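The structure appears below as structure tokens.
What you see is the complex with one protein chain gone and the rest in place.
The first chain written gets the first letter, and so on, giving A, B and C; residue counts start at 1 in each chain.
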Amino acid sequence: MEPAEILSHAGGGAISLAWLMIVLPLAGAAILLIGGRATNKWGHLLGVLMSVGAFVVAALVFLQLIGLDPAQRRQSVNLYEFIPGVANIGLLIDPLSISFCLLITFVGSLIHVYSIGYMSHDPDRRRFFAYLNLFVAAMLLLVLADNYVALFIGWEGVGLASYLLIGFWQYKPSAAVAAKKAFVVNRVGDFGLLVAMFLIFAQFGTLSYAEVFPNAAQASQGVQTAIGLLLLLGACGKSAQLPLQSWLLDAMEGPTPVSALIHAATMVTAGVYLVVRSGAAFFPEGSTAGLVVTIVGVATLLAGAIIGTAKDDIKKGLAGSTMSQIGYMMLAAGIGPAGYAFAIAHLITHGFFKADLFLGAGSVMHAMNDEVDMRRYGGLRKLLPITFVTFFIGYLAIIGFPLLSGYFTKDGIIESVMHHNAILGWLAVLGAGITGFYMTRMVVMTFFGPKRWDEKAHPHESPAVMTWPLIILSVFSVGLGAYLILSNRLLVFLAPAVGQPAELPVFHPFSVPGLTTLALVAVGAGIAIAKYGRSEVPVVQPRGSFLTVFARRDLYGDALNEALFMRPGQWLTRLAVFFDNRGIDGVVNGLAAGVGGSSGRLRKIQTGYVRSYALSIFVGAAVLAGAWFVVGTL
Amino acid sequence: MTTHYLVLSALLFAIGGIGVLVRRNAIVVFMCVELMLNACNLAFVTFARQNGNVDGQVIAFFVMIVAAAEVVIGLAIIVTIFRTRRSASVDDASLLKY
Amino acid sequence: MGETITFWVLAVVSVSAALGLVFSRKAVYCALMLGVVMLSLAVLYAVQDAPFLAAVQIIVYTGAVMMLFLFVLMLVGVDSSDSLVETIRGQRFWAIVAGLAFAALVALGIGNVVFAPATGLGAVNAAGNVPSLAELIFTRYVFAFEVTSALLITAALGAMVLAHRERLEQRATQRELSRERFVKYGEEGIDPSPLPGPGTYARANAIDMPALLPDGKISKLSVNRYIARYEAEEGTIDPKVAEILEGEDK
Partner (left out) sequence: MTAIPWLSILMGVSVLGALGVSFLKNDKLAKQATLGVSLLVLVLAVVMTVGFSPNGDRFQYAETYDWIPSFGVHYAVAVDGVALVLILLSAVLVPIVVLASWHDAEQGKRSVRTYFALLLVLEAMMIGVFAATDVFLFYVFFEAMLIPMYFMIGSYGGAQRSYAAVKFLLYSLFGGLLMLVAVIALYNVADKNSFLFPDLIGAVTDPTTQKWLFLGFFVAFAIKAPLWPVHTWLPDAAAQAPAGAAVLLVGVLDKVGTYGMLRFCLELFPDAAKWATPVVIALSVIGIVYGAIVAIGQTDIKRLIAYTSISHFGFITMGVFAMTTTAASGATLYMVNHGFSTGVLFLVAGFLIYRRGSQFIADYGGVQKVAPLLAGAFLIAGLSGLSLPGLSTFVSEFMVLLGTFERYAVPAIIGTTGVILAAIYILWMYQRTMNGPTAESVAEMKDLNGRERWVVAPLIALIVVLGFFPKPLLDVINPAVKESLVNVKVTDPAPVVAVKEGQ
């Protein structure tokens, strides 16, 4: 089934007030940033309020939307003319965008609440909330936009918020560098997105979804593929997919709630959103672009998983995991309508359980004086009971423990990919096994075994304002997957926005891939328990084998970037500066010096002796006389 | 005959010019300039007769007046220079250079 | 015929004098040579039907201008003679080359031109040379003439300004001068009174007659040493003067 037609909203109801979703947090950010220190006292509360307000609006819009006939569920609300002749700012309310809105505002609000506690000792807490609000606004604009330009504004807005939040503790050089790196790598992706937009505009003369999507098929095959690949480049940047993955691990320099909200639950999934949103038009089933998406997805899911196995930093381990899980989503998004629902379902459940895991990790760090090295944890389950339980639920969800969220969504992806391309499917199964290993390793190293922290740390459970969000998130991590997948609830809901496959998938609890996955996960978990649970974990990182180092160094991604781009870039920069100073400016200054030098020599003729001057006059007279004579005789 | 006068005039003029160029005493240089002026006057007078009108003579007359004025000023300058530098050599006054 | 002879004679004279002007070391000789050239030219003017100019040439040039030259020469120093060593490299060589080339080229040029027989000024000068000149000067050239008069006045003023030396301090009063004289007398023994003129209290006021002081002695200051020596050699010296001279020689 093709996606429904995008209708122009007639007005009325919550939908026409959907702009409030964006404006509320934006206003919050503006008030907190412009208000300055005067808002220090209540700034965090305002931030939470605005985020919750956005959630309320989203919920109301959602309620209005499900009240409509499925064919009427894609409505665009034009707000104002942005660039005459090119683009308007408008919102597209459809099942896809509203799903995202609910996820963003709900998880976002929880993380806002959590941050009240997490950032309570930070003198700049107000600024932090301002940035969070800014992020929420930008992210909502990204998903709600009804054209590529507005999407791009949100796209860069979240990039900015991400930059500001990664570099929130900017006095740490590592944070400042990581923030810059994130922005620059994202810009590489943006390059793709920009060129894609140019190409779309040159082809269709518009950038609005409503006009582009129905006509996409009229463009030539090559153009479609080109647009798809360029969009994919943008998606890779934002979603940390190969080859633009390197920024995500460094982005863990930001405060943990940021990692949870931006670098796990929402922003990094924007790439998936972009692919799914443009899917029907530029990544149709069986297209080259779609194939590339799946390859990128599989490569990233394996790479992320491998990186996750070797990290001792709890947040970087989770970051590797995030890469990997987004790889799954990409993989699903690349196979066409059969995968969209699973991609989005996994995206949503991942948003919950990964946020749960990150916030749990944050809670651990909060308890351990911001220590992030898992080798210095150990045996924390008794001291941090709530954190442990919620983290453990998240853990079970992510490894796909039966009946928890991840089980349904990841299994759904693997199943649908199997139908599409068996090789990719089995690779995805392998990835699930590795997931089992690294997540178990993480849980074991953190919560089990003997304590390995030194005397200065006094682990203590986090305050209620931090534990309640954990509890809520873990509750959703348990049940959401089943709710979305069973009886294809999400698939049917999303159908007007992204289309649906000819035959609806049926959930098989005991299929071969499903069982294999479970078995591999069990094996992975078993190895992890054997390696880290049964034997002593060294406090200092051992050197490790070649493979461990390979994974620990992020598969040499940074080294590769450095060798391929950074060093030649620096060399080129120096060359260009030299060329500018000595080459271009050298020519100009050389010309000036030449004129100056020759006139300097020439002026020596001016000896000051009157008689010399007189001689030159007289010689001139003689020459004139000669010339006269010559001319006269001619 | 006109040719003879003119050649004489040219000769005198050239000799005056050489004098200006080789002599260093400002007064002598000045005299050589006067010689050149006189050589010109001779040519004017010659042409006046050649052409049968006295315009040439009038010009020569004006030249004489201007030469007189010039001598007055020039010699005053020489005296002033001499007073300050105790020298009448034109080569000594060579500060205005480069 | 007369003109030709006059021309050739004067041409030789004037060119030789001009060369002399260029080559003589002493400035005074130069001035005299210039005078010779000017006089020769005056004659040539007269020969060419320009009697007025000939007169002006003699009066203004040989008279006024040459006098000015000589005055300045005296101010600057009559007997200063030029060193004939050239200091600017190549100056003399190139000057002579350029001069000869110029002369040769112009002469050749003139020689190549074939002039019609001179019209002559007989007709124009019928009423006299001066009236015909005057008629032109006060009609066609009247503006130039007026400007020239302005030029002359300006030149005169300019000469005054240039030759004028600005007084930097107050002019000394008589009282100050007198005090200075007496200080000098006290310190160096120089007589404060003015020098006696020659021949004071003497029978004659010739230059060789020394002045007598009130006591009848000869004032040493008034003895002209040159004349005294000359007289001493001739033996016609006044014994009193000889006494003073001998006192000085020792």
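What we mean here is this: a contact is a pair of C-beta atoms (placed from the backbone, for glycine too) under 8 Å apart; a residue touches a chain by one contact, two chains touch by 3 or more.
Since this is a predicted model, take the numbers as computed values, not measurements.
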* Structure fact -> Among the displayed chains, the hidden one touches A
* Just name the one of A:Trp42, A:Phe198, A:Tyr613 or A:Trp628 that touches the chain not displayed here. => A:Phe198
* Residue among A:Asn78, A:Ser120, A:Gln170 or A:Ser598 that touches the chain left out of view -> A:Gln170
* **Touch criterion as defined above, residue of A:Ala576, A:Ala593 or A:Val630 at the omitted chain** => A:Ala576
* **Residue, one of A:Glu211, A:Glu285, A:Asp373 or A:Glu461, that touches the chain absent here** => A:Glu211
* Structure fact -> Interface residues of chain A toward the undisplayed chain are 33, 36, 80-86, 89, 149, 152-153, 155-157, 160, 163, 167, 170-173, 175-177, 179-180, 183-184, 187-188, 190-191, 194-195, 197-199, 201-206, 210-212, 214-215, 218-219, 223, 572-574, 576-577, 580, 584-585, 588, 592
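Operating definition for what follows: only the chains that are shown with their structure count from here on.
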* Structure fact -> Most remote chain w.r.t. Chain C, using mean C-alpha positions, is A
* Asked: Which chain has the mean of its C-alpha atoms lying nearest to the mean of all protein C-alpha atoms shown?
  -> A
* Asked: Taking each chain's centre as its mean C-alpha position, how far apart are chain B and chain C in Å?
  -> 17
* CA centre of chain A versus CA centre of chain B: separation in Å? -> 94
* Which chain B residues reach two or more other chains? -> 17, 21-22, 24, 91
* Please set out, as single numbers or ranges, the residues of chain A touching at least two other chains. => 607, 609, 611, 615, 618, 621
* **Residues of chain A that touch chain C when the two form their complex** => 607, 609, 611-612, 615, 618-619, 621-622, 625-626, 628-629, 632-633
* Structure fact -> Listed in rising order, chain B residues that touch chain C in their complex are 1-8, 10-19, 21-25, 27-28, 30-32, 34-35, 38, 41-42, 45-46, 48-55, 57-58, 60-62, 64-73, 75-80, 82-83, 88, 91
* Structure fact -> Interface with chain B, chain C side, in the complex: residues 3-4, 7, 11, 14-15, 18-19, 21-22, 27, 30-31, 34, 37-38, 41, 44-45, 48-50, 52-53, 56-57, 60-61, 64-65, 68-69, 72-73, 75-76, 80, 82-83, 86-88, 91-92, 95-96, 98-100, 102-103, 106-107, 110-111, 113, 115, 118-121, 123-125, 129, 132-133, 136-137, 141, 144-145, 148, 151-152, 154-156, 158-159, 162-163, 165
